[in-house]
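One protein chain omitted, others in place.
Naming follows writing order (A, B, C, D, E, F and G), and every chain is counted from residue 1.
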Amino acid sequence: MKKVGLVMGSISDLGAVQPAIDLLKELEIPFEAHVYSAHRSPAEAAAFAKGARENGFGVLIAAAGKAAHLAGALAAQTTLPVIGIPVKSSTLDGLDALLSTVQMPSGLPVATVAIDGSYNAAMLAAQIISLSDAQLADKLDKQRASMHDSVLEKDAELQKKLQ
Amino acid sequence: MKKVGLVMGSISDLGAVQPAIDLLKELEIPFEAHVYSAHRSPAEAAAFAKGARENGFGVLIAAAGKAAHLAGALAAQTTLPVIGIPVKSSTLDGLDALLSTVQMPSGLPVATVAIDGSYNAAMLAAQIISLSDAQLADKLDKQRASMHDSVLEKDAELQKKLQ
Amino acid sequence: MKKVGLVMGSISDLGAVQPAIDLLKELEIPFEAHVYSAHRSPAEAAAFAKGARENGFGVLIAAAGKAAHLAGALAAQTTLPVIGIPVKSSTLDGLDALLSTVQMPSGLPVATVAIDGSYNAAMLAAQIISLSDAQLADKLDKQRASMHDSVLEKDAELQKKLQ
Amino acid sequence: MKKVGLVMGSISDLGAVQPAIDLLKELEIPFEAHVYSAHRSPAEAAAFAKGARENGFGVLIAAAGKAAHLAGALAAQTTLPVIGIPVKSSTLDGLDALLSTVQMPSGLPVATVAIDGSYNAAMLAAQIISLSDAQLADKLDKQRASMHDSVLEKDAELQKKLQ
Amino acid sequence: MKKVGLVMGSISDLGAVQPAIDLLKELEIPFEAHVYSAHRSPAEAAAFAKGARENGFGVLIAAAGKAAHLAGALAAQTTLPVIGIPVKSSTLDGLDALLSTVQMPSGLPVATVAIDGSYNAAMLAAQIISLSDAQLADKLDKQRASMHDSVLEKDAELQKKLQ
Amino acid sequence: MKKVGLVMGSISDLGAVQPAIDLLKELEIPFEAHVYSAHRSPAEAAAFAKGARENGFGVLIAAAGKAAHLAGALAAQTTLPVIGIPVKSSTLDGLDALLSTVQMPSGLPVATVAIDGSYNAAMLAAQIISLSDAQLADKLDKQRASMHDSVLEKDAELQKKLQ
Amino acid sequence: MKKVGLVMGSISDLGAVQPAIDLLKELEIPFEAHVYSAHRSPAEAAAFAKGARENGFGVLIAAAGKAAHLAGALAAQTTLPVIGIPVKSSTLDGLDALLSTVQMPSGLPVATVAIDGSYNAAMLAAQIISLSDAQLADKLDKQRASMHDSVLEKDAELQKKLQ
Partner (left out) sequence: MKKVGLVMGSISDLGAVQPAIDLLKELEIPFEAHVYSAHRSPAEAAAFAKGARENGFGVLIAAAGKAAHLAGALAAQTTLPVIGIPVKSSTLDGLDALLSTVQMPSGLPVATVAIDGSYNAAMLAAQIISLSDAQLADKLDKQRASMHDSVLEKDAELQKKLQ
């Protein structure tokens, strides 16, 4: 199975990124996680992305806040799909990170998920990898069914509560 | 090769979506394009997404404006990756479509590209499909190299101009 | 009397929705409350809305946050009036939910109330039902009068305080 | 059948309001349209709303731009449902009118539709009136079905185009 | 001396308004403070504003949050200058109140101060009244001079600290 | 009668300011208009404001766009009331000018009107001056009555049109 | 004299950048202008910035729109001051470029000027270089004086016009 490469701009983003790590583990998708900054270690970030396809990666995920350039910096070095997680910081409620991540120029997409949406970033990576892994596709279908059932259970509980 | 399913919420979005169609053709990626509305033909939109994986699709792309629910509505019916194109309409400069597309709840990602970014949506779809198609990966690398060279040519032209 | 159907996208919205439940009880308007997600249980949400008119509902209310598609998803399945409550979540201060709820395309209105405005959603539902229920109209007039008197009392108290 | 009262803050809003007038005529819903300003003729606006229920109105619609107080000013005088149309003006792309219309205080809802969404305002009024008018409900169902079919036709045309 | 009329839309705004009350007392400007809501007691609010000039008021101040119509509602009833204080509420950080207060239509200005700027509202009222009260003008000049001196003192303290 | 001092940051603002000039002339309020920039001629702007009260001015009006500091710069030099007109420029739809004008710190209010609201700025100045000029107060009342009548005429015309 | 390095992300930014080029020529400041994209030619952009100090540059200027990473990408490779020009594109009125440029993480400043503010970017570069070039400082003082005089002339013209 292709690996997921999960890059965070700062170790302080680890908390925001943890749900992605947990989901990848749960789905048994191989991954590497790294701290590489688009600004403080640009060469390492670039090298990681440049070599990603031949090093067995299928998808990259980047999490960064404020002027969040990390996902775009990775996308500039690879034609693998790159997923961007805009991380909310102390001002502007994540809007700066969202716009910095999603508004990429023509030819260099970043697949952007919700602000602080690291769980969804891992889910999207899993969906991408599932295209060539029927077993993973199956897991995703089961997980979706379980989400569905959980909603119905909550509804049933609510009906009891309201009686 | 897996097909791309390109859905627009209204035929009036065809202009905004055309660059995606053109790129898919250029890259010789098989695709279907449809007009299905999350609100005016919800059953058809849902059925299309629900059957997409077994009908040979690998990625879905949805383009919609304003309260842009289409990508999310497709994502609710499949575990295939779904790409969302927020389309700018006559008010709010596309911000409404962007937030409606990207801010998806936990478990149901939409891979969002820039406002009116249909070219990038197709490029992202191609990157995803390239994971299991070395020839397409090769095309993408060549296309990227050509983008790179074009920038250098423009720089060279600028140098002449400025002398 | 026609029933109100109150749908929340997640059980975690129950707190935000409680003021609506309380007001409907206070006004003795029959209602059902459900947890149905536009994304996690789309079929149930659609079926509920599709059958609503013949199942004796007069108004639907939907509460959801972030890319809040629930009200729109219900509106796509019924010609009953649908009221949307944009719920504030951890980022963007409810602006995402507001725009996702209110900016509906032509032909499919959602009657949107203020962010976290569930009390007003129930009040609006009551106003709609009051069109064919003189007794309820009367209650609403009394309640309005009591709101009015309460303002005057507060003013009177303020006058004492300021002397 | 109950009448719809359609109020615009200025005669310059007539263009923005015309789609509502056209739909009400098409659906054969009786209506009155008026120019009453919350600021320039507050007494007339208030009197109109105050007497609306006993004068045979079932729903009020108010269209206004900028600091759009009109819908709220009507809502302050009646317990009929009041629908607000935020009208885009020369600055801020309608955001000022949207927030001024939708963010009403507790107890006084305004059923807000999209910016410049006068067609939807009339549709919402029709949906409300349809609760006690089976024939109108029928018309709305037919109109919805026709919207649905029109989408499928557009899709069929697109398939031909793409062959 | 002309009186200042200070109106708040809800008694819950008293905290936000207190700095205005304190400054008016400090400057010995006669004032009345009232709780009148544009929506819950519109007649009282209108009557207060309509009679304000002949009842000896020179300036009105209105404080309200969310869809903040109060200042505009007063301005509709008088040609006295009306000052608006946009009050921040639980969502949107006061932007809704600011736009609802400041974006008034042609002919009906509201003199808007900063979000939660009640101290400045009272100061502006004092400046207006000072036009025909030399003693008050003098007080304002002294107060301004004292503000100036306080800045210089703070700077002097900072110099000591930094040595 | 006290004079109005109308300052624009650039001669290019003259068009935006013209409605204020026209209204001041119509109301026969004496005024001076000047081009003084907070940034390009700060000393002249400061001197004008500093001497304004003793030079017979009663109100200052400042019009500026972008980082609109002019009104605040005048307010820093006088205890006269200062009215700010945020002027829309080529980006951000006037939001920058609005926030730069209205969000003044404690002690230094700027009476802010709507974006591009120069007519209202002059009206507000007239209202302020009317406090000590009964004849002007009378004119304002007449003008308000004429605005009111004009709305009713428009409504009457609309009734004819709709028959 | 140290050179200014002016980099644009795309040749389509040349129009937006022209005022900077013109001012640098006018002030006789040596400069190079290049088209290097942070995303399409990241290696060239990085190499240019990395070698800038020893190649005789004193300041870098970067102009880019949308998710404007260019200034940040240069800043990551040099400790020279880097000036960022956010360029307005077809959506969001330049807000995306502004936030992507200015909200840089700790340790890597970008000196951001106004949206589309390329003239000011060159002026800022000139101010920086003037620190070690008394003649340039002199030119800047003269240019400032001429700006000042031009405002006074405009004011004088206005006085004639208004008589």
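Basically, a residue touches a chain if its C-beta (ideal position, glycine included) is under 8 Å from a C-beta of that chain, and two chains touch if they have at least 3 such contacts.
Just so you know, these numbers come straight off a predicted model, no measurement behind them.
Engineer: With touch as defined up top, name the shown chains that contact the chain not shown.
Structural biologist: When the entire complex is considered, the left-out chain reaches A, E, F, G.
Engineer: Write down which of A:Ile11, A:Ala47 or A:Leu162 is the residue touching the left-out chain.
Structural biologist: A:Ile11
Engineer: In the whole complex, what residues of chain E lie against the chain that is missing from view?
Structural biologist: Touch with the absent chain occurs at residues 88, 93-95, 114-116, 147-148, 150-152, 154-155, 157-159, 162.
Engineer: Which positions on chain A touch the chain that was left off?
Structural biologist: Counting only chain A, the missing chain is touched by 10-11, 14, 21, 33-37, 40-41, 44, 66-67, 90-93.
Engineer: Determine and list the chain F residues touching the chain excluded from the picture.
Structural biologist: Where chain F meets the chain not shown: residues 9-10, 37-40, 42, 46, 65-67, 69, 72-73, 75-77, 92, 95-96, 99-105, 107-108, 110.
Following the convention adopted for this analysis, only the chains that are shown with their structure count from here on.
Engineer: Roughly how many whole angstrom separate the Cα centroids of chain A and chain F?
Structural biologist: Measuring from centre to centre gives 51 Å for this pair.
Engineer: Please compute the C-alpha centroid of chain E, do the same for chain F, then give the distance between them in whole Å.
Structural biologist: 18
Engineer: I'd like the Å distance between the centres of chain A and chain G, where a centre is the mean of that chain's Cα atoms.
Structural biologist: Chain centres of chain A and chain G, defined by C-alpha means, are spaced 35 Å apart.
Engineer: Quick check: what residues of chain G touch more than one other chain, meaning two or more?
Structural biologist: 10, 37, 40, 66-67, 92-93, 95
Engineer: Which chains touch which?
Structural biologist: Contacting pairs: A-B, A-C, A-G, B-C, B-D, B-G, C-D, C-E, D-E, D-F, E-F, F-G.
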